[in-house]
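Missing here: one protein chain of the complex. Every other protein chain is in place.
Letters A and B name the chains as they come in the text, with residue numbers starting at 1 for each one.
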């Protein structure tokens, strides 16, 4: 069962295969199942980018998509996640994308569900397709990960991307440093990475990866004010001027403009923020292909050529 | 106009035809309209199974589906059900599936609307596609209805399935008994059926059909506590051991685990609960075919042969 739960579960070879497939999709190669296949996207938390990106990817692969709105489903009658997913499996869904506020929600599903689960984000846990699209964007720019220095800056503790990205980037040969408020830095979360002050990190890295301030996950601990953040830890116009000429800016979005990054830098030449979103579609196509092709539903040679459809 | 409002409206022959068509769909026979046809699913009450099942069925038939979310529609501006449905008819929708909290909501539509209405559940009234999928599941198991004993157990008064199922099962030759809290038994609702104590009903029936406790429909009359229900009226592990070797367990779901049925029995060998969900897709395909083919949109003879659609 080709679940995709965390990027840490993936070997380097598996990651590189997904990136190659994403490149193929970017180059307009076509892969479609030879029969009707169904997916459902279960988003228990708000999302624009991830959900819409999966929706585009699924349609590009010719999949049939079963709409699922959590607030009008039997979830409001108290139905469990397991029963909901089992129901979708029973009615013929071939793969399922889930975003859930509960960390490791998939633990109650794996081994009991017979369709692949693609994790679209679990609480403060993981967000593997975001990690993969980040890797794809870096590879697109630099061709390799070896020898690159990547600075991950910001809300490391609440980010489902920070840990996954640090882990995979290091495995792929990059150096990863963290920056931002030092008290948000958690050596446990980010072993093998050191902390660097923001100005140094920005000036010396090939990739300046900003993390979203998770307003919605921060409690009222009073340690954080938006007003100071930008000045002390954000990518200001001044800091950007000190970046290396070949370096790039990344952010998983949605961006808090003038908090993590100055408004006028969001679409600057170095920014790959909207490019990341485009790349997310190719990554999700690759991840869906990986989930579904094991079922034998994909064309693999000339004998299985699709016939035209007249409607 | 081939509405499907209640299963009681259907003759035995009509029911058997629908079950045959469902069997064909299960056997992967293909029926698709020869032109683009539109359906809309109007669910004014939460649903996972019924809504998603219709969505799969519609896509398997190649229908175009117009999404309709009641909470973002003009219904919130006070538009009536009639005007909403008339609007959908006007813009080209060919059939409409409706779930509504109001019993017999369709009375204000029938005769004034020129497209078939498929009832996806009306208040405490009817739920014909659920009844039909229950019949299909029983037929699948036993080949016939004649001579079978079916026990319907639980919240008979609030169930839109109990009455329909009792009526149709009796017409098709089965014996139906009710069980559960005796004060929930309403002789009016279930004429031609007798009440049996739970232990006897479970031990002697071919089909043990549990009904969902409709928490959301029960008032605060204080006659019901979840804690006692399972012990007194639920399918406990002990009771299951007394079932006949060939008998099966059914439940329309969502299940309240450890209330109507012990958690570990939900997917036991005798359980057809998730099989019912699978069967629901075939039944809904058959019901949609029935609704649409009368409009001439379906091929009926060799001259009108549909070209095969390869997906």
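Odds and ends about this structure:
The rule we apply is simple: contacts are C-beta pairs under 8 Å (C-beta built on N, C-alpha and C of every residue); 3 or more make two chains touch, one makes a residue touch a chain.
In this text, all values refer to a predicted model and were calculated from it rather than measured experimentally.
Although one chain is not drawn, the whole complex shows that of A:7, A:53 or A:87 it is A:53 that touches it. Residue B:68 is the one among B:25, B:68, B:145 or B:274 that touches the chain missing from this view. One chain of the complex is left out; on subunit A, the residues touching it are 32, 43, 46-49, 51-53, 55-56, 59-60, 62, 67, 69-71, 215-216, 253-257, 274-275, 277-278, 280-281, 306-310. What subunit B contributes to its contact with the hidden chain is residues 36, 38, 40, 64, 66-69, 72-80, 83-84, 86-93, 311.
The definition used in the following text is that only the chains that are shown with their structure count from here on.
Between subunit A and subunit B, the superposing rotation on Cα atoms measures out at 120°, rounded to the nearest 5.
Note: centroid distance subunit A to subunit B, computed from Cα atoms, is 39 Å.
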